[in-house]
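Complex shown without one protein chain; remaining protein chains in place.
Our next item is chain A:
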Amino acid sequence: MRSRRFAITGLAAAATIGLLAGCSGGSEPSEPAADGELPTGQTISVWTFGATGLEESMEAWAEETGNEIEIKTSEFDPHHEQLLTALATGAVPDVALVETAYSSVFKPSAEFFTDLREYGADDIEGDFLDWRWAQGVADDGTVIGLPTDVGGMALAYRTDLFEAAGLPSDTDGVEALWSSWEEFVEVGEEYTETTGEPFLDDAGVFFQTVYNQGDEKFYSADGSELIYDSNPQVQLAWDLATSAAGISANLAAFSPEWNTGMANGDYAVQLAPAWMLNYIQGQAPDTAGLWNVVTLPEGGGNWGGSQMTVPAEAANPALAYDMLATILSPENQLDVFKEFGNFPSTPGLYEDPALTEFTSPFFSDAPVGLIYTESVEALEPVYEGPKERAILREFGLGIDRVESGDESPDEAWQSTLDAVALEVQ
């Protein structure tokens, strides 16, 4: 769920302070009408970091309620930086996305957000996965945001490239190729040996996938201590990712080169959280029908997902809540999934044949509804701490150093731990 706008990386954020005044929506605070009806003719400003799959739903809501919608999309990290400075200065949008990796940065400052319970969030709490809901609840019980999608994970692969390499290309055949990640890497090595082409896009994506399969990440489950250097899941993810350096195309995820590689078929496998299906369809439209999707080795996991928040100083909190409740309703999330691939966070749907029997023509009619449902159903909450994102970045850089041959896996592990230690001190 990251924007592809490479060009504005960081720079927008660098100019944040100067520009905030101009970014913060133009409408006057709305007066609730006497009969309790919501106002019309307002402009709701929304800040996101890219393909939520919800843009069209927001437009539709605006049309229906007689309001306007103004969406500003930034890169992933700059988006959160801008939100932070916006909260500090008060020049805020009506709605802002907060991704789970950043939730611990914002949740302690719950007073900067509208408590959505004031508008009836309690009534819809039951619709959502408990742990996804909890990611938007501050320690004092304030509900700062409603959950968007769930990043249940699976694996997308290019059937044509598998065939060309002499591998089975049907889903049963592919799933039989490996029962563990080690075997997955071995198949990749065979593939690269046969074809001379990389198997994976990026070892960093591989690391994130395995890391996201854990029930603990860089912090212990209760958030009391940092376990990035002792958590076996992190170690496993590291070992696997660095062992895959030789079969990786070394394309930095979400970079223009990565987009090009995806469209050109420079690699055969894309580890794919549900929202990635949306990304693939957007970046590589010509590859329709050439992909298929299977489950991950070694269980499900979650990568990503956001809360949609309403800052405390938003001009139109009531309208903003009405929009969120509408576009995040189970019915609408189902539509969004069918259209864009972002997987619903409302478990009521997980029994619904409309979801479980959904197949995607783009992905060779893979039963993506069922695959992602199974990936998500087993999930438990995982604690993500305030330095989650910063630590993850250092691990990503360490893997890059291995991929480009600068350092051996052991050297990079040590240099990464050193770098993280500086980050968390």
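The criterion applied here is as follows: a contact is a pair of C-beta atoms (placed from the backbone, for glycine too) under 8 Å apart; a residue touches a chain by one contact, two chains touch by 3 or more; residues count from 1.
Quick note on the criterion: contacts and distances are computed from a predicted model.
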Chain excluded from display, named as in UniProt, from "2-oxoacid:acceptor oxidoreductase subunit alpha", "Phosphocarrier protein HPr", "CRISPR-associated protein DevS" or "Sugar ABC transporter permease": "Sugar ABC transporter permease"
Contact partner of the left-out chain, one of A:62, A:87, A:314 or A:328: A:87
Contact partner of the left-out chain, one of A:220, A:255 or A:295: A:255
Hidden partner interface residues of chain A, rising order: 6-7, 9-11, 13-14, 16, 77, 81, 84-85, 87-88, 105-106, 108-109, 112, 252-257, 260, 387, 390, 393, 396-398, 400-401, 404, 406-407, 419, 422-423, 425
